[in-house]
Structures are given as C-alpha cells and as structure tokens.
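The structure under discussion is supplied below as structure tokens; questions concerning it will follow.
One protein chain omitted, others in place.
Letters A and B mark the chains in the order given here, with residues in each chain numbered from 1 onward.
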Amino acid sequence: MSNIIRVANLVKIFRVSNRQPGWFGLVRNLISAEYREVRAVDGINFNLERGELVGYLGPNGAGKSTTLKILTGLLVPTSGEVQVDGYIPWKNRSAYVSRVGAVFGQRTTLWWDLPVIDSFDLLQPMYRIPPQRFRQNLKEFTEILELGPFLNTPVRSLSLGQRMRADLVAALMHDPPLLFLDEPTIGLDVVAKERIRQFIQYIHQKQSTTIILTTHDLSDVEKLCERVIILDLGKVLYDGSLSQLTARFEGNRTMVVTFAEDYRDINLPGVPLPQRQGERVVYTFDPRQISSSELVEQLLGRYRVADLELHRPEIGETIRRIYEEKLLHLK
Amino acid sequence: MQFFWRLVSVSFRQETTYRTAMWAGLATNLFFGLLKAALITALYAGKGEVNALSFGGAITFVGLTQALIAFHRLFGSTDLMTTVYSGQVATDLLRPVGLYPFWMARELGRSLFNLMGRGILYMVFFRMFFPLQFPCSLLQWMTFMISVSLAWFVSFSWNFLVNLVSFWTTDGRGVARIAYTLSQFLSGFIMPLALLPDWFSRLCSWTPFPAIVNTPVEVYLGMHHGSELIWLLVLQVVWFLVLAGVGHLVLQAGLRRLVIQGG
Partner (left out) sequence: MLRLLLIYIKLLSIQIRSQMQYRVSFLLEVISTALLNGMYFASLALVLERFGQIAGWKLGEIAFLAGMAETSFATMDMLFSGFDPDGFSPMVRLGRFDQILLRPINITLQVFGSRFIIRRLGRILEGVTILVISFALTDIQWTIGKMLYLPVVFISQVIAMGSLFVVGGTLIFWTVQPIEAVNIVTYGGTELMTYPMNIYPGWIQRFFTYVIPFVFMNFYPALYFLNKPDPLNFPSFAPFLSPFAALSMLLLAMVFWRFGINHYQSTGS
C-alpha cells in the first residue's frame, strides 16, 4: 500500500457551552452547564497516496481546519481512524511532527523578533537536520525564492509576501515527506502568488512530497491540483479529479465573435440567441449541449469570422456555485 | 459643558461593564490590605498610639488607602500615553473640549464607579476582618469629602502630567514607572507618613503626593483641627493648581512639538 494518509470515519464533535455573558452567566454555568454539540467533522473518509497534491476545499465552517488540525496532531478526534506515514498523529507527537511541514497563511511559524536566518538556524537542531543538508537546502531555497535581501530582517518587519516565502522555506528545510498548506497565498498579489505556486510545484516534483492544500483561492487549485476533496458541513461531498468536477458543474461558456461582415441573421440552431455588443457578438452556450468545437465549426461554416474568443467560467465561479447552490449535496 | 458631563456618564457606564475586573481588583486589594493590617498590628504590639496616630486609626488607614487605590488610580495610568503612541490623540484633539478636561471627564466617570465598586464595597469587606473608625461628626464627614475630592484632582493632574512625557520620548512607560513609584512612596500609600521618621514626612510635604493619600486619610481620622486643617486643605488646592498649571504649559509645549513632527 502506498497510501501515506488514511482517514476512516473521522468524527469530531465539539461541545460548545451556551454560556450567557456576564457574572451571573459564569455562576450559572458552574452549576448547570448547558452544551450544544457541534459536529465539525461528521464521518470523513479518504486516502492519499504518496506524492499526491490534493486540494482540500470547502466553504467556511466546512470542517477543513478541524481536519487539518487532526492530521497535524494538534487535535484529538472524537472517533475514527487516522494514519499518516505509519503514525497516529496525536500519539507520538514529537516523532510524527518531524516528518511534517506546515504553513499557515494567517500566522507565521517563525520567531517574531528574530531575523529570518536565526529562525532557520534554530530549526536545524530542532529537526536534527544534518548540517550539510541544512546548508544545501538553505542555499537552494534562498536562491529560488530570493530570500537573500531579507534574510537578516526580523520577521515582524517583513512584508506579507516575504513572510510567506520564509515560512514555506522553514516548513521544507527538514525535507518532510508531508506538507500541509493552509491558505499559503492569502493576501498576496498576483506575482507573489505565482512565485509561491511555482515553488510548491518545484518541491512536489523534486521530492515527491505529499501535499494537502487548503485554499480559498481557486486558481491555486486550478494550477496545482489534479485531485480535489470538497467538504461541507463536516462531510466529504466530492473526492476526485478537478477536470471531472468542472465538466459536471461548469456553467455556461461564452464565445465572443467579431464578424468580418455585417450579418443580419446571426442565430444558430441549437444555440440560444446571441447578444450584440457593439461590433461583437456574444454567444452563451451550455458545453454539454453543444461543444465548443461544434460551435466554432458552425460559425466558420456560415460566416466569415475576423476574431474569436472562447471564455470558460473561472473555476472559482464554478466552485462558488457548488457551495452556494449546494450542487453536491444529496437531495 | 454638556459634553463634559456626557463623557463622564459614558465613562461611568463603560466602567460598569468591567465587573469581573472589579471583583478581581477587590480580592487582590483585600489580600494586601490584610497583610498590611497584620503588619501594623505586629508593629504597634499593643501600643495605643504612635506619633498621634492611634492603632485603630492606623488600621483604618490601611483599609481606606486600599479602598482609594482605584478611585485615585494610585498605581498610575498610562492611557493618555497610549493614545499618543497610537496616534489616537490626534483625533482626541479635534473634540470640542481641551485634552485636559477631556481626560478629566473620562477619569471622573471611572472614578465615580470605582468609588462605589472598589471603595465603599471594599470598606464593607474590610470591616469583616478589622474594626474601622469613622468620622464622628457631620462636619468631619464633610471636610473629609472635600479633602478626598481635592485629592482626586491632585492625583488626576499628576497622572496627566506624567503621561505628557510621551510627547518627548518613546520610552514613556519607563519614565512613568519611576514617576508612579516615587509618588506612591512619598504619598503615605505604602506606610502612613506618621509612622515614618519625621524628617522623611517633612521631605514629603515638599511634594504634592501626601495631598493624594496621607492628607485625606488623616482628615478622615480627625487628626487635624482648626487652622491646621484649613492649611492642609489649602495646600491640596495649591498643589492641584500647580500641577494643573504646569500640566497646561507642558501640554502646550508638547502639542507644538507634535505639530512640528507631523503627528
């Protein structure tokens, strides 16, 4: 079995107290506590093979961070089995954690007041990284992510993009076989995001690192992940390839045509009425009913076309609709 | 003027939401009050009176000073300093009242709540452990109330002045720590001035600090009469005016600096 992660029937129930604010609430709570049960994770199953790069998606409150916390050993589940790289994450914490790298977009893993390089230096004895390997990784990662200019800057003075890059390097310095990325591109500009994505890809290819990526930026998912697991209300709604998901749920595409001549009748059979927008004509169509290539054939067969643009809905748009319209929920 | 009183009541109401902190403060003050009272008892060792301060008076002194901690903000506040460092002060300066009355209103609101929550309530709890003396005539009560109110103004003006260093240095808290320890030391808070050597209390009387703690408590205990009493009250007024006046001048200088620096 080359499954590096096995999750079976994972359940995590939180007891949240219905506490009333203020002093009387506190006293009342001591006498008779009222609790509400929140099933953050309600029976999750999935397996990951070594070397997979999986997107772990879902709307807020879906149970993503809870699962991630369980997988990193921070949280003990209510029931179910978890095996990662042969370990049970919350048992044997120290041994397990040295096999894992983690980046949290919302907060840094480094020491706030220290220059970046000092933080890295601390990692070496902590993770027992052989000195030569440490120097090698440091050099390589620093070059690729261009950390050189701010290696001596304290972490608190870094820009968001710089901090994320440093965090990523810190997570990978000890060559972990597993990498958990929680919103690694949040708040970054387009150029910075692309850098981080490229680096993730580089590491993935070079080390065959198994990577779980949680993100709200769906272009991250599009560019990096072949497989996605979609979560909502603590359950897995979808576990499969991204392309199949879009094929199933993608909305209408649009084709924007600039005709060489001024045609009066621009309707096509089997295609909804197009709209004129100035000099251009926009056809909106369902790719399941007529494929893009068929539409192009028809257009070129009937008209002289000067220019053609095909727009697919952004993946973010598709996934947003899946969340909002609960397209994956069993009716 | 209306704005002033509105601020006072807003501040008062805000303070009532910190009920947990109030109880926590009461508990801490009570414990330290107990320790001090035990110390006083051991020191007096049966003596009825030392340097015109009776044993019962000394115990009451301990209770009353602890009760006044929150009212006077005896450990010093750095709230104004914080607004200077955060830049918030710029917004505050745009209000229809000057900075001094602005903070006075806010502090007054808090203090009025703490007078009850950590003042009167404290005395009630303290009474469960130790006997307390009370002023024996209406006149004494009234002079005490005048004295403790004047003490409040002195304390507030001192706190205000200390916070103004923030216009000149980034290490305002360091300076504040020194300033507030000094004022505690010289005010009679740590030990009643009557129990300290005479040369020391004479030294203290050259500073405004006894006016904050030692004077009002001794007035409460009825230790002063006639012209001596009047003199002490006048002294409180004088110190208030001095501190407020110096505060005003320093504030003007500080504001000029602020404007030049560009906020």
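By definition in this document, a residue touches a chain if its C-beta (ideal position, glycine included) is under 8 Å from a C-beta of that chain, and two chains touch if they have at least 3 such contacts.
Note that the structure is predicted; figures quoted are calculated from it, not measured.
Student: With the missing chain put back, one of B:10, B:90, B:178 or B:234 would touch it. Which one?
Tutor: Touches the omitted chain: B:178.
Student: Taking the full complex into account, find the residue in B:89, B:108 or B:191 that is in contact with the omitted chain.
Tutor: Per the contact definition at the top, the residue touching the missing chain is B:191.
Student: Of B:31, B:75, B:168 or B:231, which residue touches the hidden chain?
Tutor: Checking each option in B:31, B:75, B:168 or B:231, the one touching the absent chain turns out to be B:31.
Student: Out of A:86, A:125 or A:187, which touches the unshown chain?
Tutor: Checking the options A:86, A:125 or A:187, the one contacting the hidden chain is A:125.
Student: Of A:4, A:84 or A:102, which one is in contact with the hidden chain?
Tutor: A:102
Student: Identify the residues of subunit B touching the omitted chain, counting contacts across the whole complex.
Tutor: Where subunit B meets the chain not shown: residues 24-25, 27-28, 31-32, 34-35, 38-39, 41-43, 45, 50-51, 129, 171, 174, 177-178, 181-182, 185, 190-191, 195-197, 200.
Student: Can you list where subunit A touches the absent chain?
Tutor: Against the left-out chain, subunit A lists 14-15, 66, 69, 72-76, 90, 93-95, 97-98, 100, 102, 104, 106-107, 109, 111, 113-114, 118, 121-122, 125-128.
Methods note: only the chains that are shown with their structure count from here on.
Student: Cα centroid separation between subunit A and subunit B, in whole Å?
Tutor: 57
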